[in-house]
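Of the protein chains in this complex, all but one are displayed in their positions.
As written, the chain order gives the labels A, B and C, with residue 1 at the start of each chain.
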Amino acid sequence: MALEKLTLGKALTAGLRAAMDRDPKVVLIGEDIGKLGGVFRITEGLQKDFGEDRVIDSPLAESGIVGTAVGMALRGYRPVCEIQFDGFVFPAFDQIVSQVAKLHARSAGTVKMPMVIRIPFGGGIGSPEHHSESPEAYFAHTAGLRVVSCSNPEDAYWMIQQAIECDDPVIFCEPKRRYHDRAEFELGGEAPRELFSANVVREGEDVTLLAYGPTIRTCLEAANAAAEEGTAIEVIDLRTLSPLDTETILASARKTGRVVITHEAQSFLGMGSEIAAMLHEELFYDLEAPVVRVGGANIPYPPSRMEEHFLPDLDRILDGVDRALAY
Amino acid sequence: MALEKLTLGKALTAGLRAAMDRDPKVVLIGEDIGKLGGVFRITEGLQKDFGEDRVIDSPLAESGIVGTAVGMALRGYRPVCEIQFDGFVFPAFDQIVSQVAKLHARSAGTVKMPMVIRIPFGGGIGSPEHHSESPEAYFAHTAGLRVVSCSNPEDAYWMIQQAIECDDPVIFCEPKRRYHDRAEFELGGEAPRELFSANVVREGEDVTLLAYGPTIRTCLEAANAAAEEGTAIEVIDLRTLSPLDTETILASARKTGRVVITHEAQSFLGMGSEIAAMLHEELFYDLEAPVVRVGGANIPYPPSRMEEHFLPDLDRILDGVDRALAY
Amino acid sequence: MSDTDVAATGGIPAGLDAARPDPGDGGPDMIQLLTPEGVRIPNSDYDRYLEDLTPDDLRGLYRDLVLVRRLDAEGWSLQRQGELGLWPSLLGQEAAQVGSGRALKPQDHCFPTYREHGVAWCRGVDPLSPLLMWRGVTNGGWDPAEHNFHLYTIVIGSQALHATGYAMGVTKDGRVGTGDPERDTAVIAYFGDGASSQGDVNEAFVFAASYNAPLVFFCQNNQWAISEPVSRQTRIPLYQRARGFGFPGVRVDGNDVLACLALTRHNLDEARSGNGPLFIEAFTYRMGAHTTADDPTKYRFSAEVERWKHRDPILRYKTWLAREGHADSAYFEQVDKEADEFAAELRQRCVTTPDPGGETMWEHVYSQPHPVMEAEKAAYDDYIASFEEEN
Partner (left out) sequence: MSDTDVAATGGIPAGLDAARPDPGDGGPDMIQLLTPEGVRIPNSDYDRYLEDLTPDDLRGLYRDLVLVRRLDAEGWSLQRQGELGLWPSLLGQEAAQVGSGRALKPQDHCFPTYREHGVAWCRGVDPLSPLLMWRGVTNGGWDPAEHNFHLYTIVIGSQALHATGYAMGVTKDGRVGTGDPERDTAVIAYFGDGASSQGDVNEAFVFAASYNAPLVFFCQNNQWAISEPVSRQTRIPLYQRARGFGFPGVRVDGNDVLACLALTRHNLDEARSGNGPLFIEAFTYRMGAHTTADDPTKYRFSAEVERWKHRDPILRYKTWLAREGHADSAYFEQVDKEADEFAAELRQRCVTTPDPGGETMWEHVYSQPHPVMEAEKAAYDDYIASFEEEN
């Protein structure tokens, strides 16, 4: 077992490679994932090593990608679909919500859908329209799907393998603006934790800060900044959005009594709504302050020269923390 | 102005007819809406009277319906799309979230999207899969759209006209199992209320019961039943899901201190989550009990012989009321 | 058919003032081996696909047609009696379904729409299964792997992509073009004329062509998509759609069981050999309403239906069988009797199937544990228990 220093992107590549090495039924399909290695190079080198049969460049049609992946899954394969950018998952939405999510139930359990749909998501990279969206709530609202998001290289490496091993369909949201974040960790061995579990990435007593994917790094920065002012923020990386790891969330909220949740997705009916509603229900007498939601603005993702105003940043997260503490 | 007794379905027909009479730019498009009058007969007689140019039978393709409607809107028309059943809106999802919702913003306000997408939604009519779904939360989460739902014939008659008059795109959710509900009201004259406003349909002091569309009738039945046991339920028909009429909701919640919200959609990230989160935030010290959510089960809509267990019914709503009162 | 023709054939319902498009007789391109009058037309290209059929086989096809029609009638009347929620009838499409269904080898895989009760029958699927689905007991619920017959798909066109992906998997498995007839595998995707307009179906054409999928697209053009005539979906004969995507398309008389069998066999052979995809348009007619919920008098002429009655798929085959001496009236009577018993038993099994309990709703949503859903299930159980306590 080698200690390696990898970017989040390369950790995903390593995870995909490990899964493909282990199980010949794992196949990848998506636009430009072959020679090019995908527009983010996550599949770089994989077609060369595993062949065009297992790393499939698809025609330019997302419903086709997911729909044929359903068929491959029915034939015993474990397809991993790459959606090129978040905003391009919508042509496949019908196949995802009406087929991928429902086939196991429709078949009374005889058909499994071990499929992973990888979606580079979120903004902050100066991209044009449709390249910076956060569609996770659509999927989390859809019964039959599982939705996860990784925030760091080690999780990326493990979670993609665990998602591929899962017999249920997993929407795998990759924080594209963190693809180049680098960290040292061990390749191989045992996964440090279950796929469908949250992770307390920093302990603290004063406020619980919930996030996932791209905003985790910002949250850790916020916790550092707050620590200097004497506030101990507990940062939880949700990792799994459906199912939510309510136990971990509740334990922390019970401890701190104050919760802030942040994500880039529009806040109206975003993940924060569900978590706030759940905490309000479960901890009605225990919360010291209302759950603060720091989300993307409730507008279509703006042109990139405005995105800094749209996205939750260090200041807005700290402002949220202040509001939670002010009660 | 004639006092008429109409079913909800026929009230929609009358509203569509009035809108078409008033504005020659109003066109209808959808599957089987011509000679057949739609599978629910909502457009019955309209093609005969307004011609095939204004009541357009479309090829069998929902993305095509909405996508061409976008083009017609760009040419100055006011298209009203009929989606045959809730579960068939998903092939059009991409056009709705990436085009319909965003064109006004994309064009910096030069392009308007005065489009209505009518969706018969909800279950309880013994239908097969995909014919009983409640997709409203997907749309309410989408910035740029407006989402409304009518619950009675008079509202149906007015709201469809107001939605057509609105310069923004409106997702119009029709409670299909209430199409045959009948009520007396005046055709013509002035709309009794704004489209984007909630309506207190029954006043009460003990608990606020929020709902929309098909569950309103059940809520009124629940309020009757509760009244017999001495509980005064205030029933609010939300009518507009995006934007929410927060003022009306807050005023009632302030008064009663206890809120129950019910809908058929899966509760995880359903409208109830957003409303509970909002109430929790706004009325942290004022609520006597956590907001109770009585939603559809978090599973794909089940086979119809199980749907009674899935759907919020009188008993489950009253159970929710009891839970709110128990605090 | 011009306006005057329509008038001449009579029966224009009130409100039907525009001429409906003429479904026609399929035109000169349509391959027919058996005329509506039961006359066998020799065909040098396709006759060889029927050569191995023994008289037993030929009688078997007849039995299939009759049982399948009876199954369908049973579904219809069960719905009328409130035992099913809905029933999509295959009346008129028996030959297309039996001909294509019987062309399949055991290893071939089928992707049906919601109307392929006849194909399901040929695959050996218990006919109770579709009945229970339309009864609302299940949303399908059979195991597609058991008879290589996928679940019904209701969202129009989705299954065309599933079939394509499945066929791509067959290729990956090395089950194409090996020359071993027991090993080489084809896939068949059913869909309707209306479905041809859906993006998914056309994407399936693109993917299938791009990967040479061992796939036969089998389109039952029954002339109608609920109330919309096929002319709303296409200007040209549907089988010609395939040529825009670079693979062969052919029109076959969908009411001619022999032609359907021969053509499908041929096309499946091609697919198994690696010459896929291919497209078959079975030119047929939906004799009944779209489903039990439909009222076709609103949009189509009874004259059209009358005309198609003369092209009945069973009648012509029966005439031919009898004329050729492959079957006699004793045989036909025996099949009718079998059909009666079959229907009675099916009805009995259907109406005695109990409703599933609410507590089973949560089963099979996920194959691995899901705590949020389990908590909900637990709350439901408590809630139900609270009533029992009350009583």
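What we mean here is this: a residue touches a chain if its C-beta (ideal position, glycine included) is under 8 Å from a C-beta of that chain, and two chains touch if they have at least 3 such contacts.
On a predicted model such as this, the values are computed, not experimentally measured, just so you know.
Considering the entire complex, the omitted chain makes contact with A, B, C. Among B:Gln95, B:Ser273 or B:Ser304, the one in contact with the hidden chain is B:Gln95. In the complete assembly, the contact with the undisplayed chain comes from C:Arg232, out of C:Arg115, C:His150 or C:Arg232. From the options A:Gly144, A:Pro243, A:Gly272 or A:Pro302, the residue with contact to the chain not on display is A:Pro302. Of the candidate positions B:Arg146, B:Arg258 or B:His280, contact with the unshown chain belongs to B:Arg146.
Contact with the chain not shown here comes from a single listed residue; of A:Glu4, A:Asp23 or A:Asp57, that residue is A:Asp57. Although one chain is not shown, part of chain C still touches it, namely residues 196-200, 202-203, 206, 209-210, 232-236, 240-247.
Within the complete assembly, residues 31-32, 34-37, 39, 48, 57-61, 63-64, 87-88, 90-91, 126-131, 268, 297-300, 302-310, 315-316, 319 of chain A touch the chain that is not shown. Contact between chain B and the unshown chain involves residues 27, 53, 56, 58-59, 61, 63-64, 66-77, 79, 91, 94-95, 98-99, 102-112, 143-144, 146, 166-168, 196, 242-247.
Operating definition for what follows: only the chains that are shown with their structure count from here on.
Relative to the C-alpha centre of chain C, the farthest chain centre belongs to A.
Each chain gets one centre point, the mean of its Cα atoms, and the points for chain B and chain C are 36 Å apart.
Here the spacing of chain A and chain B, counted between their Cα centres, is 31 Å.
Residues of chain B in contact with two or more other chains: 87, 90-91, 129-130, 268, 298-300, 302.
Touching of two or more other chains is recorded for residues 138-140, 155, 199-200, 365, 372-373 of chain C.
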